[in-house]
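A single protein chain has been omitted; all remaining protein chains appear in their positions.
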Amino acid sequence: MKVGDNMQPITSKLVTQTIIERPAESYKGNYGRVLLIGGNQNFGGAIIMAATAATYSGAGLVTVATDPQNFTSLHARLPEAMVVDYHQTDYLLGLATNMDVIVIGPGLGTDPFAERLLTAVLNAVHQPQRLVIDGSALTLLAAHPQPLPATPIVVTPHQMEWQRLSGLKISEQTPTANHQAQQKLGVIAVVKAHHTTIYTDQQVWFNPGGTPAMATGGMGDTLAGMIGGFSGQFTDFTNAILSAVYLHSTIADDLAASRYVVLPHQISALIPKYMHDFSQAELDD
Amino acid sequence: MKVGDNMQPITSKLVTQTIIERPAESYKGNYGRVLLIGGNQNFGGAIIMAATAATYSGAGLVTVATDPQNFTSLHARLPEAMVVDYHQTDYLLGLATNMDVIVIGPGLGTDPFAERLLTAVLNAVHQPQRLVIDGSALTLLAAHPQPLPATPIVVTPHQMEWQRLSGLKISEQTPTANHQAQQKLGVIAVVKAHHTTIYTDQQVWFNPGGTPAMATGGMGDTLAGMIGGFSGQFTDFTNAILSAVYLHSTIADDLAASRYVVLPHQISALIPKYMHDFSQAELDD
Amino acid sequence: MKVGDNMQPITSKLVTQTIIERPAESYKGNYGRVLLIGGNQNFGGAIIMAATAATYSGAGLVTVATDPQNFTSLHARLPEAMVVDYHQTDYLLGLATNMDVIVIGPGLGTDPFAERLLTAVLNAVHQPQRLVIDGSALTLLAAHPQPLPATPIVVTPHQMEWQRLSGLKISEQTPTANHQAQQKLGVIAVVKAHHTTIYTDQQVWFNPGGTPAMATGGMGDTLAGMIGGFSGQFTDFTNAILSAVYLHSTIADDLAASRYVVLPHQISALIPKYMHDFSQAELDD
Partner (left out) sequence: MKVGDNMQPITSKLVTQTIIERPAESYKGNYGRVLLIGGNQNFGGAIIMAATAATYSGAGLVTVATDPQNFTSLHARLPEAMVVDYHQTDYLLGLATNMDVIVIGPGLGTDPFAERLLTAVLNAVHQPQRLVIDGSALTLLAAHPQPLPATPIVVTPHQMEWQRLSGLKISEQTPTANHQAQQKLGVIAVVKAHHTTIYTDQQVWFNPGGTPAMATGGMGDTLAGMIGGFSGQFTDFTNAILSAVYLHSTIADDLAASRYVVLPHQISALIPKYMHDFSQAELDD
């Protein structure tokens, strides 16, 4: 396959086909046990925003492993989530074993503890769990390369994190170069930019939406949480990722029609409504 | 009585007859002192959601006995509740004596402390107090069977908790089998499922509402809190329980008309409005 | 004067005459420095609700002296308030000296520390400061009678607190008996009931509004905060109190038109709008 040839837009049709109506006979266990790991003493807001996005994306059960300092602010905003002290590594890894999706990185930081935790989690994750690696975890991974588990994985770098991970300078990050780098990495890559591009083994996708009103802290954490939430519910991993990227920017675009800046929590609040609308949309063909 | 013969739907008429207009001359003491016990260091959100539901259901006074770690997040969301450290067992049991309703279980956990606390509370509850046993408390009760107090009690298991409690596998949980199990248990049982069924000594009820948009963490905690709140206000215990089950799903169904997933706190926020509407509805017959 | 003869309703006209339009050239110092003291480790929500009501009532500067455990939940709901650890008595009393209004009692509790703090505050308050004594502080005062400072004071008991304070059983609390008790006490008394009555040296007032939807924890704390907020802004102390009582129930009555129960924070949120409407209302005569 020659990379770069086949860049395709994510379409509303793909999202409509992914976010299907829920069967009446179902329970929370059907919609994903999602574990989010991150939030140190300086960046606790990141894991709050990611967990909020996962919960509003319809994840059946959301657990947050973070510094205990963040428990109270998390619960003040999101009582729906359960919490774990991420220093209790044995307990955490035992818990991780039963999860459907693991999101690691938002606000994790890059100190030695974060590095050890990342390594421990990468060693523990196993088929058929899905893994979302975001934020600080990508910086750690770039600095300390290590084998990734043999399970579906997506990385969600912004351009600077992608530079660290792929070795490509931002000016060199063309779709072709990115795709080659992704193929070496062997996992799906969501490279966040004005128009985000997504690289799978087979395909390069680009996201038609996006607005500079999204250029504010926490947008990436929110996307990582949405990808986590969608990955626990929808069978096709790639489509779950693409749909999260598409919906994230679609909501932001709509909010930006009347706002100079869009805050991450405003996007999360609207996810249930947008998912509903896409689940009810007619498929044309 | 042959069990299973008489499965009846909860009707809006029953709810209308239960949620009566409040007499003008009344004060908060008339609407129930409700004590909710639960919320350990990992599951604090559960007791927050339960207490929120009890408060928005119109309970006159709400007290939450929980791990002190949860005090701040609870008050940030619900200043209306009072708090007690559930490790201060003597103080807590003294307080419990004056309560009208006790809800135990949301986020309580299943460690030895939780087990001791449950036993102490079961020993302290007395006529005519009403007792709602939910969540972890049901798992504890299944693992360590013990006599229940001779007072009105309702258990609110989901299907897996009901399996533990009744010994019936989920596939065996037919109305007839459930009713037989309930009669052995001797307390009202609310078995939560897509269509929740409710078992009393006399009757099997089923809830006509319910939506897969409710398949998310915290829904059960919210229902337990509503049952607690309603039980403190309405004379007939069975009707209070049935009305809470009915309203919980009615609100969720309405929210799900425009949302893919409904979050527990969104239901609680609407309880006062729905209670008002039912209290004002005409009775047809 | 023969007490009881002259019971008058609070009128919207009185409120309109009290809540006057603010002069353009004014600053926060013109609208009252209000100090609220209360909120122990069990009843922190009470002082949060009182401070919220004071702030939304337009108090220029609001300071809350409370247990440090309540700082975070208070700020999560009300960043507009400043906080003081009420155990730092010297610092607190120094601060109190410069206040225009002091509200003591919501959630204060009745332990020896609370008693000492109340006595210290009663000794420190001085002309022309206005003092609102509410909740636990009334129970303490009833148990340990002590001289009150020679400054404008209002007490805001519910019927049981009034029984403790006046010695009148609830069944004996007629306007005439209440007025006699108030005259012995020598301070304005707001006796909260379905129709609240207010006793001044000259007059008995009753509040025409009120709804059983208000029969929930925190309503009294909210009223105390409103009285504190109004007392810092409006010249006539009696009219400030009467207007707070009237507006508190007017907002609740309007909310109860579509709600079975009205929560205290919902009242506070609407105070600025109602104050605006009354400040703009035409005076008929």
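Residue numbering begins at 1 within each chain, and the chains themselves are lettered A, B and C in the order written.
Assume a residue touches a chain if its C-beta (ideal position, glycine included) is under 8 Å from a C-beta of that chain, and two chains touch if they have at least 3 such contacts.
As the structure is a prediction and not an experimental result, all values here were calculated from the model.
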Revision key, fill the gap. In the whole complex, of C:Y56, C:Y86, C:W162 or C:Y246, the residue touching the missing chain would be C:Y56
**Study point:** Candidate in contact with the missing chain, chosen from A:F43, A:Y56 or A:F230
**Key:** A:F43
Practice item. With the full complex in mind, choose from B:A54, B:A76, B:L168 or B:V204 the residue touching the hidden chain. Key: B:A76
Practice item. Could I get the residues of chain A that touch the absent chain, sorted low to high? Key: 41-46, 48-49, 52, 69-70, 72-73, 76-77, 158-159, 193-194, 211-213, 215-219, 256, 258-265
**Study point:** Positions on chain C where the hidden chain makes contact
**Key:** 19, 22-28, 30-31, 55-62, 71-76, 78-85, 271-273, 275-276, 279
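We adopt the following convention: only the chains that are shown with their structure count from here on.
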Practice item. On C-alpha atoms only, rotate chain A onto chain B and read off the angle in steps of 5 degrees. Key: 90
Check your understanding: How many angstrom between the C-alpha centroids of chain C and chain A?
Key -> 49
Practice item. Quick one: report the Å distance separating chain B from chain C, using the average Cα coordinate of each chain. Key: 35
Review point. Which chain B residues reach two or more other chains?
Key: 72-73, 76
